[in-house]
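Have a look at the structure below before the remarks.
Yeah, one chain of the complex is gone here, protein chain that is, but the others are all in their spots.
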Amino acid sequence: MSERPRHRPPPWRQLAHALLALAALLAAPARADESYGRDAVVRHLCEAKSEPMAQAIGALLTAVAAGREEAAWGARIVAALDGKRLLCAPAGPRLLRDGAVLRDPVTGREAVAPDRLPNAPFVNLRTRAWVEVATAALALFAEPGGAAASAQVAVLEKQYAIVPETALAALVERQPAPDLRDRLLLVRALQSLEAPSADARVSAIATIAGDPTARNRTLLAALAARPDYAADPAVRAALDTAMAHIDTWLRVGEVGAVLFSGLSYASILFMAALGLAVIFGLMGVINLAQGELIMIGAYATWLVQEALRALAPALLDWYLLLAVPVAFAAAAAVGMAMEATVIRHLYRRPLMTLLATWAISLFLVNLVQVLFGTQNLEFVTPAFLAGGTRVVADFMVTWNRLFAIAFAVGILALALLVLHRTPLGLFVRAVTENRDMAECVGVSTRRIDLLSFGVGSGLAGLAGLALTPIYNVNPTMGTNFIVDSFLVVVLGGVGNLAGTLIAALGIGQINIVIEPLYGAVAAKVIVLLMIILFIQFRPEGIFSVKGRR
Amino acid sequence: MNALAPTIVRRRGFAVPQGLAGPVAAVLAAAAVAVVVAGRTDAGPSVYLMNLVGQAAVYGLLAVALDLIWGYAGILSLGHGLYFAIGGYLIAMHLVTVAFHTSGTPPDFMLFMGWTELPVYYAGMDMLGYSAALILLLPALVAFLFGLVSFRSRVTGVYFAIITQALVYVAMLLFFRNDTGFGGNNGMTGFTHIAGQPLSERGTVAVLCALSLLAAAAALFGLDRLVRSRFGHMLVAVRDDEARLRFLGYDTLWIKLAVWCLSAVLAAVAGALYVPQVGIVNPRVLSPELSLEIAVWVAIGGRGTLVGAFLGAVVITTLKFLLTAWIPVLWPFVLSALVLVVVITLPNGFLDAGGALARLRRRAAGGEGRA
């Protein structure tokens, strides 16, 4: 059959391998012609062994490509196999479960249910690759320009080694969209690296260089090490150019990936620390319950999701945006309640708030645990946040992280707007700089304390919302943020948003740069030590506020 | 003796009883003697109770160590677990070495790492005297270096608190590693004998408990004298207005350094007494949460009163031990409610209950007491 080995055999077996491959290629269509039949396909799938299952799927694809089989039937049977709805008794009937109805898999006619339903054949890892290829290819056959066509081509790109050659040729032919066609041609190029003619090899190499990934680089490097490729000067030159080209782009991609990861981590740190920065800067309150406010924001988001699921399922995909005011309000309400009932009584004794907020944090964690249980909450991943896209080379941007970055920017803008463009912000800044003087000129510091505690808490709630697509949401999630966010605030300089931002960016980026070199643990250690050292030189953080304390 | 009649020292308008340290220390010392006697017979408190008392006393000592720097010198450390851990790990190294040399069974971490002998820094750890000397010297050295650098740079307040926390966090990450030779996350266990005595025996448990009580008593008594001395006044001056003290020509660096190192050594002693009683040491003692909890003990008992800090630690840890067994579902609510009540009604810690009552009475009588 047309299955190709995924890995290059050692050089001494090259000749034998090439001959075998050639023989297999020539023999495959002929044999498929003779033996193809729906019954055989179903029988082989029911054998529940990797080899016959793979062959059956290969034959099915080849037959569909040649027009001897309907793509729809193939898609149905593969979906049934994948969904454990193809039921096979060892000697008895083979059935396809279609909702409540049992059908004959070959004819599609309704079948009589036996006393005991037979088992479905297990799809193991090797067969699963075939199932994925078949699902993608059959969908492309049925609808070459479908909405999911790009994702389907991506599956073929990944599993290029097992896509049957004739099926691929047919797919290329039928693909209307030029970009997808190019990508399918790339899959062909990956296959035709084994092509006997030097011209075919050179053009395949050039096509592959157009997709500069580390995997393709590895493939080319393996070719360059082979005597039959290295011997031909044209092929050799093509290989060298292609590899140099890929190397350049890989480096660009790596830089991009480091910057993006750093930015993404920084955005998380920044969001976690922002609310703290506001509260801490204003009142000098060490709010140990800050992490729990993040948690409350995340739980509020979940409640919005559940409410939408029950009341307006059509809007479910937009729950993250609809939850913005709710998460803010929920966390702000809890924060203001904290301020009004407890923190207020500790006026001018900020260190006692350490104790009070410790107790509140213990209380909130356990309250949520009793109300919601301890397990991780399940969030629907909205379509616009699922997966990601490759930007250049192996540099991938995932939508959930991009969302977090964009959200962090949004929160920053909101915070700046509130602090610098509203009367509340003016008062907050006044109280931060000089509480007594502000009070003297008639600012109600109590009200400002309450409101800014609310704003700071609300910002933490928004952080909780933005973290739901990335992190786990459970009652203890907040504790993970407390050490890091204090570091960010202190490093940036208490009461200074710009400082918080720069500290978050710095810590995030440095962490990400060190991580691949020395590992995640060492990265954390080095960053912490750097912060300790930095504080020695700037004992009040990057920017120290000129206030009177 | 003024120790018998607690004097009321007026401070910032609040009444805080001082001078309780002497009597409390005396009670602790008497308890220590009683425990030792009980340990020699089968009568008296159970092994479990002695162990519980011993642990509580150690936590109390730890809280007193923190109160010395936070309550009197105004230096908040959110990383005092570091020194506690240094003491704990050093005594554990001693106990492990002894167990290895007497029984021949290598400690777990050696098995994991495939080592046949202990790392070089275990050399001499089988001698109790040497280990004890290290327990006093090493934390002092670490504290001296860290303090010297930080105090010279005039890192203060919350900045100092956060970098101490960062430091303890760094230490925890490093101690998680297996190849450091301290047993990684599992830590060190399998202790058998201390000073030739089997750890599981009633007599040994009693002696360890008594030692913990004595250490706490000595710390309370000694530090009480210290904070009342001229040096103590300087500490309070550092807390209240360091800049002014500097202008007056005092070198605050050395005042702060001295008390910082003393506190570190006390914390290490607490750690060294804690580990043989618990039977294990692992990086949990380095977690930022534990260090934070120490500050909570001090605050709830009354920052700036040694006895308050001691009692705060004893009460909170004992409550946690008992409540987690009695009411496993509800204990966090009870504990947090209790702390909140204390924070709101007794702003100077629960030792100030008398003062709070007096204020209430004054207010009821139409006095001018400030709330």
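Per-chain numbering from 1; labels A and B assigned in written order.
Throughout what follows, contacts are C-beta pairs under 8 Å (C-beta built on N, C-alpha and C of every residue); 3 or more make two chains touch, one makes a residue touch a chain.
Operating definition for what follows: contacts and distances are computed from a predicted model.
According to its UniProt record, the chain left out of view corresponds to "Urea ABC transporter substrate-binding protein" among "Peptidoglycan glycosyltransferase", "Heme exporter protein B", "NADH-quinone oxidoreductase subunit D" or "Urea ABC transporter substrate-binding protein". Only one residue from B:Gly187, B:Gly232, B:Gly271 or B:Gly301 touches the chain missing from this view: B:Gly187.
When the missing chain is restored to the complex, the residue among A:Arg103, A:Arg401 or A:Arg435 that touches it is A:Arg401.
Of the candidate positions B:Ala30, B:Leu111, B:Met127 or B:Leu357, contact with the hidden chain is made by B:Leu111. Contact between chain B and the unshown chain involves residues 46-48, 51-52, 55, 108, 111-112, 114, 173, 176-178, 183-187, 189-191, 199-200, 278-280, 282, 284-285, 320-321, 324-332. Touching the omitted chain from chain A are residues 6-7, 50, 122-126, 128-129, 132, 154, 158-159, 213-215, 217-218, 221-222, 257-258, 261, 264-265, 268, 365-366, 369-381, 386-388, 394, 396, 398-401, 469-477, 479-480, 512, 515-516, 519-521, 524.
Please note the rule applied: only the chains that are shown with their structure count from here on.
Centre-to-centre separation of chain A and chain B, using mean CA positions: 46 Å. Considering their complex, residues 76, 149-150, 153-156, 158-159, 161-163, 165-167, 169-170, 173-174, 176-177, 288-289, 292-293, 295-296, 299-300, 303, 329, 332-333, 335-337, 339-340, 343-344, 347 of chain B touch chain A.
Residue ranges on chain A touching chain B, taken from their complex, read 280, 284, 286, 288, 342, 345-346, 349, 351-352, 354-356, 358-360, 362-363, 365-367, 370, 479, 483, 486-487, 490, 494, 521, 524-525, 528-529, 531-532, 535-537, 539-541.
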